[in-house]
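As you look at this complex, bear in mind that one protein chain is not there, while each of the others sits in place.
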Amino acid sequence: MKARVHVTLKPGVLDPQGKAIAHALQALGFDGVNEARQGKVIELDLADDVAGDPEAVRARVDDMCRKLLANTVIETYRIDLDA
Amino acid sequence: MKARVHVTLKPGVLDPQGKAIAHALQALGFDGVNEARQGKVIELDLADDVAGDPEAVRARVDDMCRKLLANTVIETYRIDLDA
Amino acid sequence: MTEITPEIVAEHGLSPDEYDRVLEILGREPNLTELGIFSVMWSEHCSYKSSKKWLKTLPTSAPWVIQGPGENAGVVDIGDGLTAVFKMESHNHPSFIEPYQGAATGVGGILRDVFTMGARPVANLNALRFGAPDHPKTRHLISGVVAGIGGYGNCVGVPTVGGEVNFHPDYNGNILVNAMTVGIAPADRIFYSKASGVGNPVVYVGSKTGRDGIHGATMASAEFTAESEEKRPTVQVGDPFTEKLLIEACQELMATDAIVAIQDMGAAGLTSSSFEMASKGGLGVALALDRVPMREAGMTPYELMLSESQERMLMVLEPGKEPLAEAIFRKWDLDFAVIGHLTDTGRMVLTWHGDTVADLPIDPLAEAAPEYDRPWTPTPTQAVVDAAVVPEVPWTEALPTLMGSPDLASRRWIWEQYDHMVMGDTVQRPGGDAAVVRIHGTDRGLAMTTDCTPRYVRADPVMGGRQAVAEAWRNLTAVGARPLAVTDNMNFGNPEKPEIMGQFVGACQGLAEACRVLDFPVVSGNVSLYNETEGRAIPPTPTIGGVGVIASLDRMATVAFKAPGEAILVVGETTVPREGGGWLGQSLYLRELCNREVGAPPPVDLEHERAVGDAVRDLIEAGRVSACHDVSDGGLLVAVSEMALAGDLGATLEGLAETPAALFGEDQGRYVVTVPADQVEAVLADLGPLARRIGTTGGAGAAATITLGDASVPLSALREAHEGWLPGVMGA
């Protein structure tokens, strides 16, 4: 089973990378990019014995996010589960 | 209109960050993570005059990916458009 | 309009008395924006209300001091028309909450303090204190803080060349991150923050303002609780790339004569920068806040005045120079906006799309800020530890243990994450006594170090304060530099507790005494109070950053043994208090091998310190010593071992009593030097009773040992202990 965790900066938190990307796109002649924000996706491949009940898996991945994958001071996260 | 670009390492390219994540999860007592891979998501907020025909927008974002957002030597990308 | 209730006043960290003073100054109730401004201006962080009385007692002048405390950074003359500009600042609370960004923005902030004055930053240092190595949070904090310091400094392209690290359980809930920057500026082009010229434009440059760290300054002034950790206030995110552009743009503008005054936006951002500039110039200022470049929609005047967004500066320009300045900042892709002008009203008037949203008198607010004479009690004197009753662990066992102990183990794992060579002038990299950076294009050097031994300060704040200054002076001397001046970063607990205030008062006294005797004035500094968690204070930590100058890099000393067969001398041993004894109170021997952190710390005899240091420096300047290292943590045998490791050469020692006191006592004012064999007699004759020979260098590679009497320890075992500890803790 695969879980995909999207980690993004909280709204309002400065995103220097995003800012630079928007700027670079503009310099390359791509007009009309109002804003760019950069986040991470972490794809986890979970062993079958761990998988099973999606709610349990979700709770487990949520725990991973809070403990390691996201820095909740400045980031938020979203979990997608793949069958 | 928002476009979301997912940039991930090509299969077969070693992912030191993903490896470290899998390792750290295990050290935290999360068993059963076979593999972790880390990618980027770049969220673009496109001006309304640019938006419009989804196919044109997609072509445009694809162009951005090839010109800047992804390094196709080691990365692949996927584009999602939000209405 | 928001009604100002006592709750709102309290949330802004103002006491009822202080609020009464607000009412008195205004003659009316403040609105929320005004209250916010009072609150940050009168926070401990900006007003120094608890510490000012004592900071005034520090010596701050010398013929070579060009600018002492009171500006963004201190300035000292280093000859040839150049100056060194430096300061140290803490970012303790933010680094505990978000180690990477907290530490990174700490570096960014101190860099701005220095380049605001017209200097090009040439080096960074960092003084770090973490909790117990085995505390569950420590690893995460170390890796985040180190990555953050490196991430910022490396990207900006300023080498991080030195620092120090201590571990103690009393930092478990409150780590210290003190960052120092040293810059070089031409003596005739120093920029100050004093505004002048009614009508002159006030200009905002750098990054846009967002809702970053609103109330950061008031937070940094309040004690930490588990609850405040939960609240997770918005932490500022650093953008080192923008900082690099800002440095280059400022340098470019500073080469013209467009700038009247300049001030970075640090804690309390736009509020304190505009207040300080106007207040120093005795002027007023009118700002149209709607012109401030904003990152987010819907920002309010309150937020704009309190935001701590990074990488921003405020300047007063010569009239008519706006287009010139704007062109430079645009070239570097930075925001530029004329947001107001200076007035003769002595007031700060803020408008928002034409409406006045705040109108405050500047002087009463900036200068009549509260100043407290807080009650204090002196720290009780500790008994002197009798060396005779200290358990004796054989030195062959004690030495490897000490070399691999948390406070003595190598910090290589840390400094290898810092680019310590960029700019191409790092002549002494981390690992020695002081880092040395060549003054670009010359053959002279700036030496720099940070020092403090918190366990000494806790046991005896006066002596510990002296020791911190003396050790910094000694580390500069040990590379052959002439010490010039210091910056201090006073990290203490809650000053409302008399015993904590007593530590502060004692440390200031010790600092002042040492600075005076050593001719080593304080030119800048920073105070961080309320470093407590759940009522438990950190060990008092007055970190000293010292800077000195080396007249010729050909006459510089390093710690490494250079060749076999050279004489090893100890210089300055006359302070040993008792026959055959050494000072074990508060020593690492006592802590690491006897598990006791007790006793009075080693006394610092300042006259002796000076005499010994001057003699050692004379030897170095005359090219008569081949290596030099001061004796500090861990004592004599540790100092010798560090020299052996650096040179990959062993040592055979003689004439030393095999007692913990003689080998590991931490008596102050001592150096170990090596001298080529044919010159020993002459050097010993010149130094007289100040020096004695304790051994000979020798044995290379696998055969190298530290030998004393019949016993020896392989250098390889010491290296393993020394280099292995930190990577072991960090799991890599």
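Going by the order they are written in, the chains are A, B and C; count residues from 1 in each one.
Quick note on the criterion: a residue touches a chain if its C-beta (ideal position, glycine included) is under 8 Å from a C-beta of that chain, and two chains touch if they have at least 3 such contacts.
Here is the rule we use: contacts and distances are computed from a predicted model.
Undergrad: Of the options "Phosphoribosylformylglycinamidine synthase subunit PurQ", "3-methyl-2-oxobutanoate dehydrogenase (2-methylpropanoyl-transferring)", "ATP-binding cassette domain-containing protein" or "Sarcosine oxidase subunit beta", which is the UniProt protein name for the chain that has been left out of view?
TA: When "Phosphoribosylformylglycinamidine synthase subunit PurQ", "3-methyl-2-oxobutanoate dehydrogenase (2-methylpropanoyl-transferring)", "ATP-binding cassette domain-containing protein" or "Sarcosine oxidase subunit beta" are compared with UniProt, the left-out chain turns out to be "Phosphoribosylformylglycinamidine synthase subunit PurQ".
Undergrad: Taking the entire complex into account, which one of C:W332, C:W376, C:F561 or C:Y671 touches the absent chain?
TA: C:W332
Undergrad: For the chain left off this view, which of C:A147, C:L324 or C:V338 is in contact with it?
TA: C:A147
Undergrad: Touching the absent chain in the whole complex: find that residue among C:R129, C:R374 or C:H420.
TA: Selected residue, touching the omitted chain: C:H420.
Undergrad: Kindly note down the residues of chain B that lie in touch with the hidden chain.
TA: 13-14, 16-17, 20, 67-69, 71, 73-74
Undergrad: Tell me which stretches of chain C touch the chain missing from the display.
TA: 147, 150-151, 154-157, 239-242, 244-245, 248, 332-333, 415-427, 429, 438, 443, 553, 732
Undergrad: Touching the missing chain, which residues of chain A?
TA: 16-17, 20-21, 24, 27-28, 38
By our rule, only the chains that are shown with their structure count from here on.
Undergrad: Using the average of all C-alpha atoms in each chain as its centre, how far is it in Å between chain B and chain C?
TA: 41
Undergrad: So, what's the distance in Å between the C-alpha centres of chain B and chain A?
TA: Distance between chain centres: 10 Å.
Undergrad: Residues of chain C that touch two or more other chains: which are they?
TA: none
Undergrad: Mind listing the chain C positions that touch chain A in their complex?
TA: 97-98, 100-101, 207, 210-212, 232, 234-239, 241-242, 295-296, 309-310, 333
Undergrad: Residue numbers of chain A touching chain B in their complex, please.
TA: Residues 6, 8, 18, 21-22, 24-25, 28, 30-47, 49-50, 60, 63-64, 67-69 of chain A touch chain B in their complex.
Undergrad: Touching residues of chain A toward chain C in the complex: what are they?
TA: That would be residues 9, 12-16, 19-20, 23, 71-74 of chain A.
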